[in-house]
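The complex appears here without one of its protein chains, the remainder shown in place.
Let's look at chain A:
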């Protein structure tokens, strides 16, 4: 049976438009505000939701996401609360796919089998675990597949043609192309160079390809949305929360930016048609 992620991406493909994938951190700046933000995302135009699992040492993330994780942890956020947040979201929304993104240690400590069971029950559709390369598929990727949860892998500019098949082997849902060799929030490369990379990856797989890192505006989202199957925006949304005057304003600003980005993504292919 097709997963929620696959169903959503196929539906959008039929509409000939890219998906907008948004990233926010669970528990940032506190549980309730984070949940309010989450609940409003589909209405604002998010097609797929990535929810960060806070970790003290996010080695591959930039300062913005690191600070978001630390804000959440300061408010006593836990893995259990992240799953609870997904459970609450699912009460009103059965369609929007949710992907949890983070690092392995909090999952490892939770216990892989118990975590997958609880995540599946809560309504999690996919996992992105930054520090689990294909060499360690037996740790979480294969058990996740058995639990019916997509394991989404990152491909990067350093992933050459020789390595790509290895990266794609057990990936499901979509492949996430990290458009720069760098941390999150870095400057974006040119759409032309990203398009070349996407073409290269497409030669190896039929999986939908999402592009992320460095996308902050509707214009950038539109230019990437012309050829990618999905556009991921994270640090720009996190910045809204970081710089807002109040918790409520943070939520409002995130939703406003998501509406703008969604407009960009929706117009991407119309503009070039």
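By our rule, contacts are C-beta pairs under 8 Å (C-beta built on N, C-alpha and C of every residue); 3 or more make two chains touch, one makes a residue touch a chain; residues count from 1.
FYI, contacts and distances are computed from a predicted model.
Asks: Among "Carbohydrate ABC transporter membrane protein 2 (CUT1 family)", "Biotin carboxyl carrier protein of acetyl-CoA carboxylase", "Oligopeptide transport system substrate-binding protein" or "Tryptophan synthase beta chain", find the name that the UniProt record gives to the complex chain excluded from display.
Replies: Not shown, but named in UniProt as "Tryptophan synthase beta chain".
Asks: With the full complex in mind, choose from A:156, A:170 or A:267 the residue touching the hidden chain.
Replies: The single option touching the absent chain is A:156.
Asks: Could you tell which one of A:178, A:207, A:254 or A:268 touches the chain left off the display?
Replies: A:178
Asks: Among A:110, A:151 or A:227, which one touches the chain that has been omitted from the display?
Replies: A:110
Asks: Just name the one of A:132, A:210 or A:237 that touches the chain not displayed here.
Replies: Going through A:132, A:210 or A:237 one by one, A:132 is the residue touching the chain not shown.
Asks: By the contact definition given up top, give the residues of chain A that touch the hidden chain.
Replies: 54-60, 62, 66, 73, 78-80, 103-110, 130-133, 135-136, 153-160, 163, 167, 178, 181-183, 186
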